[in-house]
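One chain of protein is taken out of this complex; the other chains stay put.
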Amino acid sequence: MRIFVNGDQREVEAATLAVALDALGYGGKKIATAVNGRFVPAPTRQNVTLNDGDKVEVVAPMQGG
Amino acid sequence: MRIFVNGDQREVEAATLAVALDALGYGGKKIATAVNGRFVPAPTRQNVTLNDGDKVEVVAPMQGG
Amino acid sequence: MRIFVNGDQREVEAATLAVALDALGYGGKKIATAVNGRFVPAPTRQNVTLNDGDKVEVVAPMQGG
Amino acid sequence: MRIFVNGDQREVEAATLAVALDALGYGGKKIATAVNGRFVPAPTRQNVTLNDGDKVEVVAPMQGG
Amino acid sequence: MARDFYGVELKSRLLLGTSRYPSPKILAEAITASGAEVVTVSLRRESGSERGGQTFWSFIRGLGLRVLPNTAGCHTVKEAVTTAHMARELFDTKWIKLEVIRDDETLQPDVFGLVEAARVLAEDGFEVFPYTTEDLAVADRLVEAGCKVLMPWGAPIGSARGLNNVYGLKALRAHFPDLPLVVDAGLGVPSHAAASMELGYDAVLLNTAVAEAGDPVAMAKAFAMAIEAGRMAFAAQPLEPRDMAQPSTPMIGRAALGD
Amino acid sequence: MARDFYGVELKSRLLLGTSRYPSPKILAEAITASGAEVVTVSLRRESGSERGGQTFWSFIRGLGLRVLPNTAGCHTVKEAVTTAHMARELFDTKWIKLEVIRDDETLQPDVFGLVEAARVLAEDGFEVFPYTTEDLAVADRLVEAGCKVLMPWGAPIGSARGLNNVYGLKALRAHFPDLPLVVDAGLGVPSHAAASMELGYDAVLLNTAVAEAGDPVAMAKAFAMAIEAGRMAFAAQPLEPRDMAQPSTPMIGRAALGD
Amino acid sequence: MARDFYGVELKSRLLLGTSRYPSPKILAEAITASGAEVVTVSLRRESGSERGGQTFWSFIRGLGLRVLPNTAGCHTVKEAVTTAHMARELFDTKWIKLEVIRDDETLQPDVFGLVEAARVLAEDGFEVFPYTTEDLAVADRLVEAGCKVLMPWGAPIGSARGLNNVYGLKALRAHFPDLPLVVDAGLGVPSHAAASMELGYDAVLLNTAVAEAGDPVAMAKAFAMAIEAGRMAFAAQPLEPRDMAQPSTPMIGRAALGD
Partner (left out) sequence: MARDFYGVELKSRLLLGTSRYPSPKILAEAITASGAEVVTVSLRRESGSERGGQTFWSFIRGLGLRVLPNTAGCHTVKEAVTTAHMARELFDTKWIKLEVIRDDETLQPDVFGLVEAARVLAEDGFEVFPYTTEDLAVADRLVEAGCKVLMPWGAPIGSARGLNNVYGLKALRAHFPDLPLVVDAGLGVPSHAAASMELGYDAVLLNTAVAEAGDPVAMAKAFAMAIEAGRMAFAAQPLEPRDMAQPSTPMIGRAALGD
């Protein structure tokens, strides 16, 4: 299935966001996630099933003013 | 029936706003009216029946900045 | 002889400024002096003979900005 | 004889400033003059004899702020 | 580039308030002296026995000028909207100077109520002149709501302080190059008005600075001239300020008179 | 309270420089537009073959205006005095705009040379218009030296910055309530000129701001209006600025339209 | 009268941004030099292969300071709210510096989106630090929405202009005598920060002025001192400015040395 991760098209098998994130190399990283513009808390990721065309945002800490 | 005209309690017989305004001496004057905070156009005044406790505002032109 | 000390008329016998200052109670005080608008250094006071009507200024340290 | 007119060296025969000015083409022009930094009024020009090395300034009206 | 106020082209760039003058006579003379084509007016309660409003009405009618009624003193959208409707009927104009005030100490616009009231009135056919701040985001929403003129404050009403935030007013002008912008309120002297026009503003709305001057008629004339001057200067491309001096009288050809 | 410049009463409060205009034609039009009754002029070296000075002279004569020659570019008392004498003969006037400059970067007055030159010239029958700073102690000495007019700078010549030290200019006006005071140099836009007049100054002397504007003729007119406006406002007793707002539209008699 | 930021009392009145420093080392030294107890942070996309965010996270954790995440770059309520939620999870704090931007040229707050987002977030348990303007009506609504701190801008972010509207900032302080108020953004030099504190503000939030100075570490220290100085001065009741002079050295007892 095709999804968008941070704007890039990616092919994933994953049924859930949690699995997809592992597959994408986010395992154990300090990140936060949103799907289609809606926040998905870490504990909930395993319950969120992805659908074709979903927009996934994965963000990490950065400098800010 | 008791109504409030520009904040003062007045006793009127009048059934309609139009009649009440005449009774109150507004006949032929350049005024605009509101009842209970809602604008009442001149033509409509004769159709507006007043009820006890109604708040009538009668305004005229004045200086402004 | 009549002189003016800081604007006040004073009667002094003194021949020199040094003697006059002692007579006026300035003995051993931290002061500086001028006669008729001209500075008189401490060592010179004994050489300065006063004349009737001389204007003597005696100043001491004070707060300043 | 060599003089300086507005900074340029010029060779003049003239005995007086007046004659020199004519020779230099200033005849009838609206000008004012100074010799060696000193103002020379028009009427006086004929009485001013020039000496070798004299600095003559000849000025005319111009725009100003 | 004369600006168009809801289809009306005004020759005069001064809009004048009618309040707080020593006398009606002085008011009339001040209006004439100002050359204003638009005067602001308001509404007030009147009893059946009073005649004040009627007198003022004939006075205004007599001027033959365009009137811009305001909603002064309104603190809520409902008050402002009802007042606007009463004004439209009384003065027979779609124009309304929309004031929704939050704070009685600064008389500053309540930009939330202002935008909402502007939308309601614009949809109802009013031509809204909103008294607002220099806030760009608010301005965008007023334009979306249907306003084709904006009237940012210079300073709080009646404060005579001039332009409190020149930078903000410049940014607003730059953001809306083609929208009619009027500096409304807070000016005290003609140089404030000239400076507003030099920023590229299209007009100035005044009241207290004229009405409460020692000589309101002369002050009205003075503001009119300063506004025209500032506008003319804006169009004539003024010099940019520079840090160092430059001689106005050229240095070449100077006589050498030193020793 | 029109002020008297060495016995001359001027209707116009704008004195205009003649330098740096795009063309003589534009200069002429700008002078007309400005309504100036006094124009400043200067002197320069001319060779026997050149005609520039003669042409300019006829041009100026043609204007039929009063001329105020300057001593621009002079750095010493001697230069200034000799230049003043040459100017008096050439332009046939006792008036002299006295400039003694110290620093070519700021073109600021050398107040020491200025006072000395003013004394020499005043004793010699000149009517001196000193280009000075806002310094009160210098001003006192210029007056003692015989100056009956003072011309403090607004900002460095040609900088278009406006009034660098409003406080100092106010203090100078307060110190000399009855002396003709002219803001000379540094202004950029009409609001600067209006502000000068609102401080109670009697006139403004301009050059670069007009001559180097995109449209010098329009700018001349704009300054003229702003100066008149500022003067009129000063006489009409403007409002004092206040910190808090005050409604222009009275609050009494407001309709109660809330719930 | 130390102010309480959502129950937290800060000794330091400087909140420091972490962006745009020449190097992490200089950032770390600048934070130390500033004495800040709170640093602002943000979020950005990271791919599975990148480590930047992780590195920065350990860096921040290492500081042992309180973090204030921002919603920089958000233009809508939805973006801001989602970003706030992600930040709360990532940084494990209820604090959020709420930015909803309207215009990318001035980066000025969209006060409408700001108030709505503030309400949503406050109801959801966030402790909101809204980046706002000096507008009183907006401030009232932010407080109604649940904000217990306000952060008005001094000038546009990164402009280094200082306080564009001192009058407006004064009015805001007077309107909310007891609310923690932080000047956020637009300052360039320590005197700007000191002036903010002298107006009675409780703290200052800085980033660019420190990060992009020639020597960010020294500049961080300089701002820290100026902020403390300004605060101390505010508490010590400064002199009111007066128009006339007053001798510091008493005149009585002066020697008479003239003739």
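Worth pointing out:
Letters A, B, C, D, E, F and G mark the chains in the order given here, with residues in each chain numbered from 1 onward.
The rule is simple: contacts are C-beta pairs under 8 Å (C-beta built on N, C-alpha and C of every residue); 3 or more make two chains touch, one makes a residue touch a chain.
Everything numeric here is computed off the predicted structure, so don't read it as measured data.
Among F:25, F:61 or F:175, the one in contact with the hidden chain is F:175. Residue A:34 is the one among A:12, A:34 or A:48 that touches the chain not shown.
Check F:19, F:34, F:76 or F:108 against the missing chain and you find that the one touching it is F:108. Residues of chain F in contact with the chain left out of this view: 102-103, 105-106, 108-112, 115, 133, 135-138, 140-141, 155, 161, 164-165, 167-168, 171, 175. Residues of chain G that touch the chain left out of view are 17, 19-20, 42-46, 70, 72-76, 78-79, 82-83, 86, 105-108, 156-162, 185, 188-192, 194-195, 198, 207-209, 211-216, 218-219, 221-226, 228-230, 232-233, 235-255, 257-259.
For chain A, the residues touching the chain absent from view are 6-7, 34, 37, 55, 57, 59, 62-65.
Following the convention adopted for this analysis, only the chains that are shown with their structure count from here on.
Under the contact definition stated at the top, the chains bordering both chain D and chain F are E. Of all chain pairs, the one linked by the most C-beta contacts is E-F. In terms of their C-alpha centroids, the spacing between chain D and chain G amounts to 72 Å. With each centre defined as the average position of its C-alpha atoms, the distance from chain E to chain F rounds to 32 Å. Multi-chain contact residues of chain G (touching two or more other chains): 167. Touching two or more other chains at once are residues 6-7, 34, 37, 57, 59, 62-65 of chain B.
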